[in-house]
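With one protein chain held back, the other chains of the complex are shown just where they sit.
For subunit A:
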Amino acid sequence: MLKIDSLSKSYDKGKNYALQDVSFELKSGDVCAIVGESGSGKTTLVRLIAGLERPDEGSISLSGKVLSSVDQFTQPEKRKIGLVFQEYALFPHLTVLENILYGIAKQKDKKERAQEMLDLVGLSEMGGRYPHQLSGGQQQRVALARALAPNPSLLILDEPFSNLDTMLRTQLRSQVFEIIEKTGVTVLFVTHDTQDALSVADEILILQNGKVVQKDAASNLYVKPNNLYVASLFGNTVRINKDLQNAFHCPLNEECCHAIRNEKIKVNPDELTTDCDYITTAEVIKKIALGDAVQLVLKLETGEKLTVTTRDKNIADTINIGFNSKDILEFNE
């Protein structure tokens, strides 16, 4: 339904690219998350799709119609894309109801539609209030209702939860996606938080320095990341370099790269005997209490330092550690 083809954008005539050669597709009804650190090009991608920026190369099409390319451009107001901004961007001088009516002023049944939207987001009684009289979470839901009212074919959420604290965030995330599920709209959801992405998205697209490094189902990304960056987004991961190979006596093919998640490195003696192919001894140089677990900073024979977390309470000064060969991640780069 949405087709992005080798999209590039530079703000300084090609010295640096905010987005470079990005291609992907979304099917109707998909919920796709775009994950990346700040500066990875997420916001630029969103603004390009919404028509708030113009690409230097490549094209964007929606339902078979080209919206942006090198020689074509559809104005944002003609795109029928819903966008919820990070800061909500509610019109401060209009009431909640007026905000929602804004995008459907020409529809015949606009009053009914607006009320329907208010009901959908659970703010039936709030139509007469002004944005500044609402809490952050309520403002967010108004922004969502406003974006959904014109019945967009694509809904983009740009970092919708980053202004909220952790408690509210989890609660609101499930609320928002319950609402979205009811409408069945195709969703592009931008976030820097992998938890957000994993909990709601069917598919995740990872951006790094303006390039797509991986697009895959959420479960696959954890098991088969394309590079160390992707792997690290889902928890600390170490590259199994020459020193580590020597320490664990595990000769690996030098042509490609290998890594292991810190959480896959075992400390428990039982697990070491039953579940590990590669084992070595390490000196515990620091213990950090983390409530019900302990974080250990280890020093290997080869001098390498490693951090592992364990629930075992009795840790000697020198211990054995190991991992299973099936947990080794393999990359092409």
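In this section, a contact is a pair of C-beta atoms (placed from the backbone, for glycine too) under 8 Å apart; a residue touches a chain by one contact, two chains touch by 3 or more; residues count from 1.
Here is the rule we go by: contacts and distances are computed from a predicted model.
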Name of the absent chain as recorded in UniProt (options "Cytochrome c oxidase subunit 1", "ABC transporter permease", "Glutamyl-tRNA(Gln) amidotransferase subunit A" or "Carbon monoxide dehydrogenase"): "ABC transporter permease"
Which residue of A:Glu25, A:Glu87, A:Glu112 or A:Glu178 touches the chain not shown here: A:Glu87
Of A:Arg113, A:Arg146, A:Arg173 or A:Lys215, the residue in touch with the unshown chain: A:Arg146
Contact with the hidden chain (one of A:Lys27, A:Arg54, A:Arg239 or A:Lys305): A:Arg54
Sole contact to the chain not displayed, among A:Asp71, A:Asp270 or A:Asp292: A:Asp71
On subunit A, residues whose C-beta touches the chain left out of the figure: 6, 8, 10, 13-15, 17, 20-21, 50-52, 54, 56-58, 70-73, 75-83, 85-87, 89-93, 102-103, 146-147, 150
